[in-house]
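Only one protein chain is missing from this complex, and each of the others stays in its spot.
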Amino acid sequence: MSHEHHPPALKMGLPIPNAKLGMWLFLGTEIMFFTAFIGSYIVLYFGSVDANGRSAWPTDTHVTHINILAGGLNTFILIVSSYFVVVAHEAMTLKDFVKARKFLWMTFALACVFLGIKSYEYYGKIHYDILPGHIPETAEQSVHKFQNNLSDTLDRKLNDLIPGDAPLHVKQLEVPTALQDAEGERLIQLKAYSALHSEFLKIREAISADKLSMEQAKVKLKQLQENDTYGHIVSGLRVYDPIVYGNLFSSTYFLMTGFHAIHVIVGMLLFGAALAVGTSLDEKWTDWVENSGLYWHFVDLVWIFLFPLLYIIPGNIGQ
Amino acid sequence: MDHAHDDSHPHVNYFGVFIALCICTAISVAFDLIEISPILLVGLVLAIALAKALFVMTYFMHLKFEGRWKFVVLAPTAVLAVGLMIALAPDMAMHYYTMDTPQSKMVVVTHGGDGHHSEEGDEGHHAEEEHASPSSSH
Amino acid sequence: MSSIAATAGSSDHGHSAHGEDRLALLKAVPFWSTDHKVIGIQFLLTTILMLMVGGALALGVRWQLSFPWENMPILGALFANAGGQVSPEFYTMLFTMHATVMIFLVIIPVLAGAFGNFLIPLMIGADDMAFPILNALSYWIMWPAAFCFAASMVFNDGLGPNAGPAAGWTSYPALSAIPEAAPGSGWAQFWWLLGVTLVGVSSMMGSVNYMTTIINMRAPGLTLFRMPMTIWGMFITAILQAFALPVLTAAGFMLMADRVFGTCFFVPSGLVVNNAAPTVGGGQTLLWQHLFWFYSHPAVYIMVLPAMGMVSDMLSCMCRKPLFGYKPMVYSLAAIAGLGFIVWGHHMFISGMNPALGMTFMVSTIMIALPSAVKVFNWIGTIWGGRPVFNVVFLNCVAFISMFIVGGLSGIFMAAVPVDIYIHDTYFIVAHFHYVLFGATLFGVFGAIQFWYPKMFGRYMSEGWGKLHFFLSFAGFNGTFFPMHLLGVAGMPRRYADPYLYPYLEHLLPLNQFMTLSACVMGFAQFILIGNIILSWFFGKKAGRNPWNANGLEWTAPSPPGHGNFDIPPIVYRGPYEYSHPDRESDFWPQTEPPEAPKPVPQQDPEPAPA
């Protein structure tokens, strides 16, 4: 690490160790890194206008599945962990390494909790398919997405029923013969499949003729789901409402929180290194803990800004 | 958690700072729950975020006890960070030229959601409806 | 070669015992070493190799421009199929990779990587960098980056006319963001972006390291305003890197995500590209340009400031005269850097930017000529009344000044927005940046190689070959790039695989052929440089500690310095430019010489036993 060769009296430069100075400079670069993300987000937010020239950013938390309480909880968790880090560092300077380890462990654990809550939020997004590139932005795209999802479901079912490597259209041709040979549960399944498939063909035709509006698609899907024979196959399907600028929204959301999460993981690695030495943690690690702590506080700082910008403000401004 | 009151070189009441940060967070979340004009809300919430950031930097990151170099390191980044956003705004956030994308030709009507927190509700996205003026571009 | 020749030889003999040492430094080069000198030399050799690669790609470009659609020799047989003909896709790949290699693997690493590494600890009297391991990493990460660039050239259909990144080094979306827009660029563009990110990481590691080292590890007495200009140049460059580069890295991640994960930061919706389905999106393409140039404009100063610093040092030494206006030089360096952050929009004047921004950026851009003017005049002032030694170092420095003036003045044309309406994206731009990048920076680097070579390897480089190299490079350079101004005025657009499709450009073919010829001369002249570097390891005249009778700290260390650099920890008493002090007998006054010295000692060389 730092070489202190010259007698301190003759030392030029700043009265702080190289490692700490380097960490601060690195944090400066990190600020610019997140500035690019956050700045892009802010300008894109305002720049995503509709015909009225106003920002049409999706802000409704029901639509975006932004969970303000989860975000708030995560803010709280990071603050607690930041606090634990200072306590741990203080313990290090006081040579109370047992206490330092205890608090480092707690920080580490809190980081895990943070990531857990984050994954829960991600899971919600994935569940509602709020993923970049997946979101319909017009009613037309919604209907198409419905068609694609239905078709995928059918394909999956077909593959279940007729295993093998043959291409789908070949399997499709085998369905009538399979129907004749089948009996019992398999027969029921096959019947359900082919009934659904013929429904699908009608739907597809209607869509390509532009005759199925989104509302009609919803009704149609409901009918399908209520059907006794094949309702269970499509029970998981949904006609997704379009979200204008939803793709851009989810792009920025995942970008910012994703890179923040990567930073959290890096922080965990830093603490993990100090924890990995176990009971032999000693004053040689004080600088390490201090600098990892600085880094960790920075991660906290980023979140402190992400929380209002991503969660609170959009969630309230739209109404 | 009173053991935080150990005295080390800079005398900081870390626990106090911690409580302050928690209160700030709570206030932010509270703003979400009460009715308040959006502009006020943005201002207040950002002010609180700034306050929190300053707390973390001055006490947790010990900037209060560092020499003047802290300004030399932090001032340029702060200026550049704000400057970059300001410079992006005229192009990205306001549009001098007319936009020509499907979204920018729609009229988005938001039927403001009734409440806030029906988390991950059972139905899909349900509150927002768009009346896309039939996208005639192609 | 008056005063230098007179004393330089005298210290030769004492150091012949260092032969072992000398090779030790070189032998470490292929391996992992954390010694800053080894890393510096590693960088230097790598970048010279890359210069040849980038140059070969440039010659490919030149071939197509002077013999359009004719089978290309050598390179054509190697790369392009279809019988060695340059296809338009291949041409795009050629200039994209030419620029990429030259900028990311030659100019930036040779300045910051090679000379920054080698010189910073030596010139500030430190034993090594602040973070030696990080430093070594910043070199070795260049190789994965180079690998990514190489991969980007060979991906897809293998080596062939359809392979390679196809969006220029500026990589503007939507061309770079939508794979269908450039068939064949599929994964290539991704690899390219990954490569850029990796060099970015490398530079970032370097810059934090340099800043820490320069701030915190200076020798006692070396106050900020006693630092040599080289150190100032490196320091300010490191600051630029540190604060501008992360933005490009961030933007690079966004563009990569657009290509790979379906995000849409730079992809507006509803684009119909290559008859594919309309894009789903919502982003804005101009955002990339802003973020890209927010880095890449400061980056062009990253590519020149260290060279400016080195030239200042070399000039002062070669003219045996203090640097004219040291403080104005430092301030102007800082001013260039500061202004450099607020001018990026001049690359976007006609890109559909808000016109009000255009005006703002025009004023700031033109004003950046001011600190540059101060520098130019001060360099001339340094030679003025000096006693120049017309050696290779000096010649390259003068070429630097002369070429920088040309490149800078053409910058003024482009900075004037109305004029830029016409000359934007024509060869005028190409002329401009080759003048500043090759004409200024590379000539500065050639000089620097000659100047610090004795410190690196303990031997002089050959003057004769050096002069020949200089002459051919200079003539070839101007023959290649000066006519580009005229092509630009004639309205020849850049990045055209076949400009002669347009009647009003047809008559420019002979001129282009002349330029290609000159480029070959310039290109083959580089073999002389390489030969000179290699042969001088073995046959060069041996050099002592201070072969040029220079003042800097690096000259008080052995040549080449051993591990830990200084055998006597240096203490600094004065600035680095006290040449020809009237009260002294010798015409130089090393920074480390104590002022109370009873008698001026001409040759400060205590001859310590080598370790």
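Letters A, B and C mark the chains as written, and numbering starts fresh at 1 in each.
Here is the rule we go by: contacts are C-beta pairs under 8 Å (C-beta built on N, C-alpha and C of every residue); 3 or more make two chains touch, one makes a residue touch a chain.
FYI, contacts and distances are computed from a predicted model.
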By UniProt, of "Acyl-CoA reductase", "Succinate dehydrogenase flavoprotein subunit", "Branched-chain amino acid ABC transporter permease" or "Cytochrome c oxidase subunit 2", the chain left out is "Cytochrome c oxidase subunit 2"
Touching the missing chain are B, C
Sole touch to the unshown chain from C:A28, C:A497 or C:V572: residue C:A497
Out of C:P144, C:G325 or C:G338, the sole contact with the unshown chain comes from C:G325
Contact with the hidden chain, among C:W32, C:F390 or C:F524, goes to C:F390
Touch assignment to the omitted chain, from C:L49, C:L224, C:A334 or C:L511, lands on C:L511
Where subunit C meets the chain that is not shown, the residues are 2, 87-89, 92, 166-168, 172-175, 178, 181-183, 267-274, 284-286, 319-326, 328, 350-352, 355-356, 358-359, 362-363, 366-367, 369-370, 373-374, 376-378, 380-381, 383-388, 390, 395, 398-399, 401-402, 405-406, 409-410, 412-413, 416-419, 421-422, 424-426, 467, 471, 474, 478, 482-483, 485-487, 489-491, 493, 495-499, 501-504, 507-508, 511, 577, 579-582, 587
Residue positions on subunit B contacting the omitted chain are 95-101, 136-137
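One rule holds for everything that comes next: only the chains that are shown with their structure count from here on.
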Subunit A to subunit C, mean C-alpha position gap in Å, rounds to 41
Taking each chain's mean CA coordinate, subunit A and subunit B are separated, in whole Å, by 18
For subunit A, residue numbers touching 2 or more other chains are 14, 16, 25, 28, 32, 35-36, 40, 43-44, 47-48, 137, 245
Going by residue number, subunit B touches two or more other chains at 76-77, 80, 84, 88, 91-92, 94, 102-103
Per the touch rule, the subunit C residues reaching subunit A in their complex are 126-128, 130-131, 204, 207-209, 211-213, 215-223, 242-247, 249-251, 253-254, 257, 261-265, 269, 280-284, 287, 291, 569, 571
The answer for subunit B against subunit C in the complex is residues 76-77, 80, 83-84, 87-88, 90-92, 94, 96-97, 101-103, 137-138
Interface with subunit C, subunit A side, in the complex: residues 1-3, 5-6, 10-14, 16, 18-19, 21-22, 25-26, 28-30, 32-37, 40, 43-44, 47-48, 131-135, 137, 141, 245, 247-248, 250-252, 254-255, 259
